[in-house]
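As you look at this complex, bear in mind that one protein chain is not there, while each of the others sits in place.
Showing subunit A:
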Amino acid sequence: MHSLLVTGRFLSRAIWNGIANISATDPSVQRKTDPHLISAVCGFSKERKFQRLIKGQFGDDAWFTAKYKTADVLGVADGVGGWRAYGIDPGEFSLHLMRTCERLVKLGRFTPTDPSELVAKSYYELLHHKKAILGSSTACVVLLNRENNTLYTANIGDSGFMVVRRGKVVRRSEEQQHYFNTPFQLSLPPPGYQQDVLSDRPDAAMTDNFPVEDGDVILVATDGVFDNLPHSVIVDQLIKVQGERCAGRLQMVANTLAWMARNLSFDETFISPFAESAFANGIETIGGKPDDITVILATVAI
């Protein structure tokens, strides 16, 4: 009975997010000829107990989608959970980082060829918040430039993106890690902790750009997805929505990916990509990695 309730809640949450996102990407708003992204979002918090529902947040993960006349932008960030021990809410930093990105895009205060600058601006902006926003976070921002149909990406840490074209992975991000399970991260530590905290400058972001074609599928997700879902499973799902223009069907696949990642993350016998990676680093572990999960799935329409 309990599991039924839990399942029901997660499903309704996924649907709620889907609805929120469909309304945000109403196709009638745009001219059909304009290159743009059609996107769907789904995700789960690691915590099973009831939490406050905040748009743009799944546990410590945060995401945003925003549009401006020159570009469509998607982004995810994963707050570093270690801050909880210091009495700092790890979700706050990532949420504010993404919200600030979103706002900067909506105000047009970004270069449509440089998403790493957008992340940097957003990061430095957080310093000006009257409420001290402390913590650290990984970030991955993907930007479709409408003028030259090119995808520009910036990635700090172990969140990432993947682009699938006609059944093949044409581009995927590389993880940036200091050492195993410790990704590169942007951080604003409390005063006095500067020396003890890993902090990478926003210009450490790995940037990339490549032309996209009509129908390309883009997945932007946090490590909760990449650490739990085997590569082949992800690709199998992405192939299904090749060239998909309907946000509803895109949402269904996004839900599937998030749901599978969630189930596998709590599966104690499954040999997940995380367990394989741990094994390669000399750590014997098995099972999924319970983590917050965020999936943004988008297709390119040109």
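The rule we apply is simple: a contact is a pair of C-beta atoms (placed from the backbone, for glycine too) under 8 Å apart; a residue touches a chain by one contact, two chains touch by 3 or more; residues count from 1.
The rule is simple: contacts and distances are computed from a predicted model.
Of the names listed as "Large ribosomal subunit protein bL17m", "Anaphase-promoting complex subunit 2", "F-box domain-containing protein" or "UBC core domain-containing protein", the one that matches the UniProt record for the absent chain is "F-box domain-containing protein". Touching residues on subunit A toward the chain that is not drawn are 52-57, 103-104, 106-107, 109, 124-125, 127-132, 188, 190-192, 194.
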